[in-house]
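My structure is below; once you've seen it, I'll send some questions.
Only a single protein chain was left out; the remaining protein chains are all shown in position.
Chains: A, B and C, in written order; residue numbering restarts at 1 for each.
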Amino acid sequence: MMEDITIRFDESIAPEDRTAPVLIEGLPGIGHVGKLVAEHMIQELGAVKIAEITSIYFPPQVIIRENGTVRLCNNEIFRYSGENGSFLFIVGDFQSTSGEGHYLLSQVYIDIAHELGVKRIYTIGGYGVGHFVEVTRVIAAINLDKLRTEVEEAGAVFSEGEPGGGIIGAAGLMLGLSAPLGIEGICLMGETSGYLVDPKSAATVLTVLRKLLSVDIDDTRLTERAGEMEVALQRLLEQEKKSEEELSYIG
Amino acid sequence: MMEDITIRFDESIAPEDRTAPVLIEGLPGIGHVGKLVAEHMIQELGAVKIAEITSIYFPPQVIIRENGTVRLCNNEIFRYSGENGSFLFIVGDFQSTSGEGHYLLSQVYIDIAHELGVKRIYTIGGYGVGHFVEVTRVIAAINLDKLRTEVEEAGAVFSEGEPGGGIIGAAGLMLGLSAPLGIEGICLMGETSGYLVDPKSAATVLTVLRKLLSVDIDDTRLTERAGEMEVALQRLLEQEKKSEEELSYIG
Amino acid sequence: MMEDITIRFDESIAPEDRTAPVLIEGLPGIGHVGKLVAEHMIQELGAVKIAEITSIYFPPQVIIRENGTVRLCNNEIFRYSGENGSFLFIVGDFQSTSGEGHYLLSQVYIDIAHELGVKRIYTIGGYGVGHFVEVTRVIAAINLDKLRTEVEEAGAVFSEGEPGGGIIGAAGLMLGLSAPLGIEGICLMGETSGYLVDPKSAATVLTVLRKLLSVDIDDTRLTERAGEMEVALQRLLEQEKKSEEELSYIG
Partner (left out) sequence: MMEDITIRFDESIAPEDRTAPVLIEGLPGIGHVGKLVAEHMIQELGAVKIAEITSIYFPPQVIIRENGTVRLCNNEIFRYSGENGSFLFIVGDFQSTSGEGHYLLSQVYIDIAHELGVKRIYTIGGYGVGHFVEVTRVIAAINLDKLRTEVEEAGAVFSEGEPGGGIIGAAGLMLGLSAPLGIEGICLMGETSGYLVDPKSAATVLTVLRKLLSVDIDDTRLTERAGEMEVALQRLLEQEKKSEEELSYIG
């Protein structure tokens, strides 16, 4: 029989080498902001995979790796421990395909975090505003009032009524579900159009997160990628403008 | 593991201070009539929250409070006990997102009610007629024939074939599920267009409910809000009319 | 807690007065053919309700009776025992809203039938052909090859490839699920447009079923209703034709 949610820890890693006081969630979502931030940190810090989660609540498909081998869709836990501190990361291919699955998976993540000694979680997401933004704000939400000043001092803002519909998926649920266990929760949402993968928004969130974590992470690769994206976007918009002008000639 | 439905009572409130013979349900629905009535009563009577219900059958998201802190979507139970009698209220952000969840949550509400000594429940809803109505009727349904006269004397009407499709969601299911436990059930549905939040319809339902409960509740705030809504609606309709006239000039 | 499917027998009826060798299923479906046939038989024979089935797999709503009282959506079992023999009937408001629910409810019906001594089930449905039909055929399907001759002699036909997509819902599943228990199953499908409730198709099916059951049931009411329907339909079609002619004038 298959379990609804399966967690497989890398048994070669000793239980004491799985713990950390802080967990950062960066699953796919709006603008892939959370995914970009978490994966950038994993790469820069050289974090190590310690566990895989598979579930019947993920889409029923496998991913093909570059070498042609397949693996089940999953979410993965990485861990970094070094001079910058100790962090856990949750990243992955997908979030749940059903509402019930969202709750059950988020609860499992919080239970794992609790077991691994986590005292604070950061969930990273995008806040889609439906138009291109020049200056990207980082909107915050917290699960304990006392976290507010710290978050504001790091450069994030609390904006009443934003996002209007609440926070959907793991980024929101993990905050809500961690409160009863006494785990502090901070959600950082990078403003983004919502139309494209947005490394610029991710870079802005990273700036805030670096301050909160007191960690030194190079953001060159992320800003370079943001720059390339910006150029590509600029070209796209100009092309569109040109097409419109030509059309107005014809008209 | 997460339970499918979780009930958390405020432990600081003694079990004997949780009971009441009457429960009023006002969850979101057509015209938010039930929600408006129940929340108005909670506010006017100064009812106190005694329990929260969270569930995987609610949408997978958190709500952001004004101070930037989040909480899980939930349904809440309030209680008032004083010179007007003792009442329980069920209100909340959402109803279930699935058919099965509707049944399971409604059964939990009835089980809680039964445990807390409830002998009668009122479920409040809107009856959407698809056009703006001048004089709002309050349509009733009951789960025991003997309740009919009492309900009619309070000003509600029974109208064969209305609503045609039965009563959907908690307002209906709680009536159906309470019958086997011997709990009396009365559903009051305020006629409403179904297009807008409708405080006028809510005020009309409140008039009927006040008589049934023999309770003295000021409806000033609700009627004021209805008045403002009416003015806004009037302006909207006039504007629309003007636009049409201008269009007919052009035509 | 609520059970996913609940069966409540009328306790005032002794267990030995619940049995019968034959069960007839007439739940809602295409043209409501099954529902019309089963409800007509229940009425004509004066069958008595012996059980109610409620379930979280039915739509989450209550039905309002003429007197304003509500009841949960349900499926009901009726029983007739007299000079014509002994029959059970399954009728109701709805079928399941989910695929899984269809299977689970159909299995429960077969388990009940088995327990009540049923040796043969008839499931009645409509076969929607997408156009109005002059002469209504009764298409049959069976769960044991040996039933074929008997069914053909009663006036039903086996038509290879009809219905093309198999038989959906309880009418099909009950046949399939009863085979392992050794219960004979016959499905009779009245040809119908699929656009309207079709008492004419129901009357034709009844003619076949009467022969199979060797039971004498007056079909006056059903044929009268079919006649009225025919007149209404004729008028509708003429009106449509007239409108088209008028339009061709204008054109």
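Simple rule for what comes next: contacts are C-beta pairs under 8 Å (C-beta built on N, C-alpha and C of every residue); 3 or more make two chains touch, one makes a residue touch a chain.
Because the structure is a prediction, the values reported are computed rather than measured.
Asker: Identify the visible chains that the left-out chain touches across the whole complex.
Answerer: Result for the missing chain's touching partners among shown chains: A, C.
Asker: In the full complex, which of A:Ile56, A:Val129, A:Leu144 or A:Leu233 touches the chain missing from this view?
Answerer: A:Ile56
Asker: Check each of C:Gly29, C:Gly126, C:Gly155 or C:Gly172 against the chain that is not shown and name the one that touches it.
Answerer: C:Gly172
Asker: Determine which one of C:His102, C:Arg137, C:Lys200 or C:Arg225 touches the chain that has been left out.
Answerer: Of these options, the touching residue for the absent chain is C:His102.
Asker: In the whole complex, what residues of chain A lie against the chain that is missing from view?
Answerer: 1-2, 56-64, 66-73, 97-98
Asker: For review purposes, identify every residue of chain C that touches the missing chain, sorted by number.
Answerer: Given the touch definition above, chain C has residues 96, 99-100, 102-104, 106-107, 111, 140-145, 148, 158, 160, 163, 165-169, 172-173, 175-177, 179, 185, 187 touching the missing chain.
By our rule, only the chains that are shown with their structure count from here on.
Asker: By how many degrees does chain B turn when fitted onto chain C using C-alpha atoms, rounded in steps of 5?
Answerer: With C-alpha atoms aligned, the rotation comes to 90 degrees.
Asker: With centres defined as the mean C-alpha position, give me the chain A-chain C separation in Å.
Answerer: That pair's centroid distance is 53 Å.
Asker: So which stretches of chain B touch two or more other chains?
Answerer: Not one residue of chain B touches more than one other chain, so the list is empty.
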